[in-house]
Every structure is written in structure tokens, then in C-alpha cells.
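All protein chains of the complex are present and in place, except for one that has been dropped.
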Amino acid sequence: MSQDLLNKLTESINQNISGAIEKAELPYDFATITIHKEHIHEVLEFLKNDKNWNFHFLTDLTGFQTADEKQLGVVYHLHNMMTNIRVRIKTHFDINKPEIPTATNLWPGANWMERETFDFYGIKFKGHPNLKRILNVDEMDIFPLRKEYPLEDQQREDKDNKMFGR
Amino acid sequence: MAKKEPIKNTEDFVEEKEYSILNLGPTHPATHGIFQNVLKMDGEIIHEATPTVGYIHRAFEKLAERRPYAQITTLTDRLNYCSSPINNMGWHMTVEKLIGAKLPKRVEYMRVIVMELSRIADHLICNSVIGVDTGAMTGFLYIFQWREKIYDIFESICGARLTTNMGRIGGFEREWPQKTWDLIDSFLKNYPKGLQEFANLLERNKIFMDRTINCGPISAEMALSYSFTGPNLRAAGVDYDVRVATPYSSYEDFNFTVPIGTSGDTYDRFMVRQEEMYQSMEIIKQAIKNMPKEGGFHADVPDFYLPPKQEVYNNMEALIYHFKIVMGETDVPKGEIYHSVEGGNGELGFYLQSDGGRTPFRLHFRRPCFIYYQAYPEMIKGSMLSDAIITMSSMNVIAGELDA
Partner (left out) sequence: MSNKPIKRTKLEMAKSPQGIEGPGFFAAKLEDVIGLARANSLWPLPFATSCCGIEFMATMASDYDLARFGSERLSFSPRQADMLMVMGTIAKKMGPILRQVYEQMAEPRWVLSVGACASSGGIFDTYSVLQGIDRIIPVDVYVPGCPPRPEQIIEGLLKIKELAKNESLRRRNSPEYKKLMNSYGIE
């Protein structure tokens, strides 16, 4: 995507939802727009239903944790197959109150991706029809992909840490 | 022939509803790999399905945050293990995009050959397994001979059969031996005959057609809304192919057709995969024909590509690079990247956040299986149990990719 196109896109978002955009960048030629958390659903809805932009395809949805570990975020990759334009929408929020509206009413395919994000990061998608763990067991009480939790299982005693340089 | 219409509204003929619950899986022989479906059945008709996944969740994304870039290749092998080289190449390309490496045309063509071979291998498994599930074991036994031939080619390139861990960031580990080219030539010469033999068994077979036509159909709109990609989306009639939409690794140089279906049923998915195998062979032929003679087998990225062993022993600089790469101490630029390749069963994406350190800060794999498998309950609703089985095998759901 070129800078011109990105400017046009941010302009049309601003026109329809004022004050939604926090930041718009173009890393490695991929339009990346950071949206304030409150407006995320409106923006997604606008991008999907707008006649000009029509990002009708949700390529990917996933979570991430910011570098200071105090915030969580969700990143959406949208795609318009007709014009072959892709855009990345990001949002972030406080780790202690990880709540965000669901995108399942826009794309049914967001269902499992949101469940996976909940499983990994504990981000609660409000309005999700069936928000429970998908890959891990239900009894698990941690959100494994958060940086504070270790990769290895802490309970097991079969491997001697000395031998593995831990 | 009376056409089977899928029964969408099961309420119509069920007067007194009395459902039975059937637990299909996780180790049911008909579900290849580990999938569990709790089915609410009315007789033999599925009323509702609740899939459970995660039985081989291996925490790839968390593991990737602990590993230097070069070591993540081993993880990508095990995503869609039917076509490991595509995953390997996809990952290499992602990192090359991040560090801004320019690859020689020759390497890109070599990659195309490997990727198309593994696409054939992937589709072979899927299509032969549809045969097994419809009761035709013969096709499977015939076709596995050809898969072995592809394994031989991979073996001559990198030494491994299945989880290849092929190539390096910046190219291939060594020049392909002459044997590889000979094997590819003989494969291209003989394989169409074998594929034709397989096609004769199934493609126009009345039993097979009756069994698969109109079984587990999905409309284009629905497929798009469920984020389908790959052969499953193309079978529904949308000609989206990452190789054409956003060409990578010089795919724009090749002339090939993207086959599409119309109804998105099991037969269409089967046929799309069949045709894609022929197209892949075309691409390989073109790649061999137009392969540049010059260019070597790797790009000039000393920070990431291991120097030759002789130099490591005799040259200080090479020794330092070698040490840094092996210990994973090379720094990469900061950045955020999404790169996708057309995997065996759809758009395989790598979303990478790099904070400049030795390991990725966050790496997410967009796994096509995981995304389209969620439409499965919708697709089998109102169909027979036996149709549900072949719908699943025609979707080519790979457990390793599904659960990551």
C-alpha cells in the first residue's frame, strides 16, 4: 500500500468516526492503523461495510502483549480481495481490564480466532457466543502466552534443570 | 439419477424429536488425526456438531518467542507436516523480508520447484485419503508410491523425508546435486501416468461421484465469511490464490491457471486438488526451463547465512559470523511483518513482531486449517454421518496445523 492510499484511508475513517485513530504507519509497505479501544468495533464495521473500502475478508486475528508488559493488544488483518488491499488494525488496552467487543457479528470466522486469543492472553471478547478455552484444557488457570508465564511446565520433576542450563 | 439434496432443515421431518448423542473421536479411525466431535444425531442424520480441538497443542507460538530466527524453521516443519517445505520457505521469506535480503532469481526458482513438489505431496495425501474414506483403498496404495518419489527428491536436497527443515535464511544450504535434477526429471516424466491411473480410479467413478457430489457443500459467501482460503475456497468458486494475488518468490514469472469449482462440495474440492497437481507440474517444468544458470544457491547475507566450513577454519571474520549465527546472537531490525504463502491448504501467514532482539517478540502463525475447520459443524449439519467423515477428509484438516 502506498502512503497516498493510507492517507485516504485514515481520512475516510476520521470523517466517519472522529478521533478513532491513534496512529497510522506503513511498516514494510503494510498499512497499520492503531485505533483507540472504544472505537474498534465501529471502525471494523465501517471498514467492512463501506462501499469504497470493503475489507470483506478477515485474514487473521490475534493478540499480543506490548513491550512494557502492561498492556495487551489485538491485531486484525483485513483484506479486500477485489482491489487486493490489505490493512492491519491494531488496538491495545490495560492488562488488568482486557475487554474488547467481539468481531463475530461481522465475521463468523472470528469465532475460533477470538477463542484462541482468549486462551492465550485472557482477552475477553464481549458478546462472543461461546468464549471458552479452545486449545488448552479448561482447568488451566494461566494465560500461557503472556510474558510473565514461563514456557516450561513448572510442576514436572522429570528433567533436571542443571542439565538444561536453566 | 436422483440427486441427493442436503437436508438443511431437519425439523421438517422429525415429528417427535429424540436425539442421541454420539461421540466421534478423538481417536476414531475415520477421523484422521485427533479431532473430537460430539454429534447430536437424529437417527443417522447429524443435527448439531460440537468440535473440540487442541489435543496436540504444542505451544509453537510460545516456543518461537524463545528461539533464534534460524531455529524456528524446525517448528514450521511441524505445522502442516504434509508439506513442510512450503512452511520452511514461507518462514525464510518472512525473515528475509524483515532483514531486507535480496535473493538471486535462481534461488527463488529453486524454491518454487520445492514448494510445488510439496504441494503435490500435500494434495496427494488428501485426495488418496478421500478415496480411503469412500471405501477405495487402492488409490491410496497406488499414490503413496509417488509420494515416496517426492520424498526421494527432498532427501537428495536436504537429507530428510517428512520434516525437512529445508533451506536457510537466504537460500539453500548447498547446491543441489545432479541426482536431484535427475529425480525431478524422472518424476515429471512418469508421474502424469500415475496420476492418470489414480484419476481413472475415482474421477469418473459412479460410486465415487454419487458419494461425493453435493456432500458437505459450502457457498462462496459463507466460505469467505468463515475466512476460508486455499483449495477449499477455490472449490466454492472464488479464485483467490496468494501466488497470484500477492506473488512471492517470483511466482509472477510463471504461467499457470487457478482452477476453481462451483458448488464447494467434496467432489469439487477433490477435483480442484487434482487439477492443481497438474498446474504444479506445469510450474515446475517452467521453472526448470527458465532457470538462470548463474546466481548460486544463496543470497549474500553474511549475518544470517552460515559461511562455508573451509572459511570458518581459515578466516577470522567467517569464524565470528559462524559463531554468531550458531549461537543465535545476530540482531535483526525492529519491525512488524505479515507475510503469507499459499500453503497446501490455504493462506499460511506469518505475523511477526520483532523488537530487535535475537528472538521474535511475538510470532503468530495464520494457520488455514484452524480457521476453516470452525465451519465444519455448519457444513455437516443435516447430512449423514458417513458424509461428515468424507467432508472432513476432503477439507484436509491437519492436526498439527490446527492445534499449533
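Should a chain be cited, it is by its letter among A and B, assigned in written order, with residues numbered from 1 in that chain.
Rule of thumb we're sticking to: a contact is a pair of C-beta atoms (placed from the backbone, for glycine too) under 8 Å apart; a residue touches a chain by one contact, two chains touch by 3 or more.
Just so it is clear, the model here is predicted, and its values are computed rather than measured.
K.L.:
Just to confirm, in the complete assembly, which displayed chains does the hidden chain contact?
P.N.:
Displayed chains contacted by the hidden chain, ordered by label: A, B.
K.L.:
Taking the full complex into account, find the residue in B:21, B:162, B:207 or B:327 that is in contact with the omitted chain.
P.N.:
Result: among the candidates, B:162 touches the missing chain.
K.L.:
So which bits of chain B touch the chain we can't see?
P.N.:
For chain B, the residues touching the absent chain are 26-29, 33-34, 54-59, 62-63, 74-75, 77-78, 81-82, 125, 140-142, 144-145, 147-148, 151, 161-163, 399-400, 403.
K.L.:
Which residue numbers on chain A touch the omitted chain?
P.N.:
Missing-chain contacts on chain A: residues 135-137, 142, 144, 149-153, 156, 158-159, 164.
To be clear about the criterion, only the chains that are shown with their structure count from here on.
K.L.:
Could you grab the centroid distance between chain A and chain B? Build each centroid from C-alpha atoms only and quote it in angstrom.
P.N.:
Centre-to-centre distance between chain A and chain B: 24 Å.
K.L.:
What residues on chain A touch chain B, complex-wise?
P.N.:
Per the stated touch rule, the residues are 27-28, 30, 32, 56-60, 62, 64-65, 67, 75, 77, 81, 84, 86, 88, 107-109, 111-113, 116, 120, 133-137, 144-145, 151.
K.L.:
So in the complex, which bits of chain B are touching chain A?
P.N.:
Going through chain B, the ones touching chain A are 53-54, 57, 59, 61-63, 65-66, 97-98, 224-227, 238, 240, 245-246, 335-338, 340, 347, 349, 351, 353, 355, 361-362, 364, 366, 370-375, 403-404.
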